[in-house]
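Note that this complex is displayed minus one protein chain, with the remaining chains in position.
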Amino acid sequence: MNTTVGEILSMVDGRLLRGDESAVLTNFAALDQADADCATFYGNEKYRDQLEKTRAGLVLVADERHEAPGARAVALVANPVIAFDLVVRAHGALPPAFVPGISPGAYVDPEAELDPATVSVGPNASVLRGARVGRGSRIGAGAVVAEGARVGEDCQIAPNVTVCHGCEVGDRVILHPGVVIGADGFGFEFEKGRHRKIEQLGIVKVGDDVEIGASSTIDRARFGETVIGEGTKIDNQVQIGHNCFIGRHCIIVAQTGISGSSRIGDYVVIAAQSGVAGHLTIADRVTLGGRSGVISSIDEPGGTYFGYPARPFKEERRDAMRVKQLGNLLKRVKDLETRLGDARD
Amino acid sequence: MNTTVGEILSMVDGRLLRGDESAVLTNFAALDQADADCATFYGNEKYRDQLEKTRAGLVLVADERHEAPGARAVALVANPVIAFDLVVRAHGALPPAFVPGISPGAYVDPEAELDPATVSVGPNASVLRGARVGRGSRIGAGAVVAEGARVGEDCQIAPNVTVCHGCEVGDRVILHPGVVIGADGFGFEFEKGRHRKIEQLGIVKVGDDVEIGASSTIDRARFGETVIGEGTKIDNQVQIGHNCFIGRHCIIVAQTGISGSSRIGDYVVIAAQSGVAGHLTIADRVTLGGRSGVISSIDEPGGTYFGYPARPFKEERRDAMRVKQLGNLLKRVKDLETRLGDARD
Partner (left out) sequence: MNTTVGEILSMVDGRLLRGDESAVLTNFAALDQADADCATFYGNEKYRDQLEKTRAGLVLVADERHEAPGARAVALVANPVIAFDLVVRAHGALPPAFVPGISPGAYVDPEAELDPATVSVGPNASVLRGARVGRGSRIGAGAVVAEGARVGEDCQIAPNVTVCHGCEVGDRVILHPGVVIGADGFGFEFEKGRHRKIEQLGIVKVGDDVEIGASSTIDRARFGETVIGEGTKIDNQVQIGHNCFIGRHCIIVAQTGISGSSRIGDYVVIAAQSGVAGHLTIADRVTLGGRSGVISSIDEPGGTYFGYPARPFKEERRDAMRVKQLGNLLKRVKDLETRLGDARD
């Protein structure tokens, strides 16, 4: 963006408390990241400390007493969160508008089912035989919805996504670029010195309101379904093995892998770079810390686990502490040896 | 699917031992995952325990004495494995049939070599100048076979795969969506405060019968070849660095990374999320446990390694045990201190 403090104030109906109306702003950022050319806002008491330190070009506040000594300008608005949102929406990188129709260069098979009046298919996207796409959905440039796959309503299938044959995607699902839904599960039988492929004849079923991050991969089931439960949010570069059953409203952070046939409950939170071995169960509302490696089932709901192998947070922490204090223990043993030597003399 | 117990029995020539012929089944699953709406089968004595517990809608068994007390229906068939396979093939998500020809919207360069009578090129796929594709191979929608690359016979190159210029893919190779064969190796020289690119002029050579999972990346060699040996199976999101030499019939599980110039023997098994540092050698038939991190060569064939740095399984296990017992050791030392205090009094 390229605007002035004054232009922002007139947009959000704000009153300048301090600073220069003609100062130019070129960006917006969070309180702790805003430089002198950035607009920002103070919307939550818990960031009071950041308000004191910010060097922003303009801070929107709700109270005259909210001083920001390091900022170049401070302005009063009714609701800083809403006001800032207005500014961002006026100047930010809004997602491109939805334009229904089939773009030049897109391929929609004659036997695919979609209504060009209500679906948007980008250039060089491919919707193959027997595929169905619901109204209000957008298929990005270069994306592929393969044979017999279904995409529900109001979905955003980003560029270069692949939804493989027969897989099912619910309503209001967001798949980011590079996502692969329904590649074959990794299954082989070792026979006469070679790995013979076990056919993977199931599908992936992605529930409503799921979001899956860039380059994540969800494998199809051996038979039956790999399931991603309604409302679950998956970050980038996550790998979900065949026949996994992921519950509803889970959060799975980047670069995590879940091996085949594991069942994850509802409201489970798995932090980044974690791993879950195959054929395990994780109970509802369990939280796994970053880089956890789960190698046995967690049956009790609601706990927090950590480490590899993952254990209750306190246990893991205690052992880590003890390792740190090994130097001290060593010294105590040495001391005992000396004293015992003395004692025996 | 949507079928009845009776319909399945007539398809597989089965005899109902118990249950209701008109019961509706909507899915199939493994013995331990089958719900009341699922057909399943009992094909191997080692799952006896699961047979006792299953709550499946229908279990196919080979012997009248194989009771499944929790199942809704049990039926006798000659060979449960074959019978179940029949059911799955009738109702499962079979891969789309091979249809030779160049789809609308595909680009095949006039200087590419492929026979449209025996090769299938999907919509919006690109086969560039000098590329060659062998008979029976399928190039998926949106896939790219770049300049001078070769794809052998009977390969399945899935949608949105990239085979970069000059790389060679053998016969019967399966590349899942998003795979990248032959991106540049990561090589730079630090010079006057900047990283100067070292040109990567080699290729990747993928052997016959290799399968590579979704979004895995195999880098081209600095010069010469990065090699994936015949029959090796690679899971999703695996990264193989430049000039690696991976042996034959290896298994490399998801999210593993192998750094540049390492040599992996034949029949090596590397479990998920492992890492191998650069310029190392791993002997034939070595197994690496999940999340192993190998930082020095393993010259002895056939062992099992674990941990980071990876060590023989027993050593790693023993140390992990000792850490767990640190609390106990601490107590013993404290006790000694007390007793020694007493002893000296």
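For reference, chains read A and B in written order, and residue numbers begin at 1 within each chain.
Simple rule for what comes next: contacts are C-beta pairs under 8 Å (C-beta built on N, C-alpha and C of every residue); 3 or more make two chains touch, one makes a residue touch a chain.
None of the values given here were measured: they were computed from a predicted structure.
Chemist: Per the definition of touch given earlier, which of B:T4, B:T26 or B:S261 contacts the omitted chain?
Modeler: Only one listed residue reaches the unshown chain, and that is B:S261.
Chemist: Using the touch definition from the top, which of A:H66, A:R129, A:R194 or A:K233 touches the missing chain?
Modeler: With A:H66, A:R129, A:R194 or A:K233 as choices, the missing chain is touched by A:K233.
Chemist: Give the residue, chosen from A:G6, A:P100, A:G130 or A:P159, that touches the chain omitted from the document.
Modeler: For the chain that is not drawn, the touching residue is A:P159.
Chemist: In the whole complex, not just what's shown, which of A:R72, A:H176 or A:H242 touches the removed chain?
Modeler: In the complete complex, the chain left out is touched by residue A:H176.
Chemist: Would you write out the residues of chain B that touch the absent chain, in ascending order?
Modeler: Residues of chain B in touch with the missing chain: 105-107, 109, 124-126, 128-129, 142-144, 146-148, 160, 162, 164-167, 178, 180, 183-184, 186, 188, 193-195, 197, 201-203, 215, 217, 219-220, 222-225, 237, 239, 241, 243, 255, 257, 259, 261, 275, 277, 293, 295, 308, 318-319, 322-323, 326, 329, 332-333, 336, 339-340, 343.
Chemist: Mind pulling the chain A residues that touch the left-out chain?
Modeler: Touch with the absent chain occurs at residues 27-30, 33, 38, 88-89, 92-96, 103-105, 122-124, 140-142, 158-160, 174, 176-178, 209, 211, 213-215, 231, 233, 235-237, 249, 251, 253-255, 272-273, 290-291, 323-324, 326-327, 329-330, 333, 336-337, 340, 343-344.
One rule holds for everything that comes next: only the chains that are shown with their structure count from here on.
Chemist: Any idea how many Å lie between the Cα centroids of chain A and chain B?
Modeler: Centres of chain A and chain B (C-alpha means) sit 24 Å apart.
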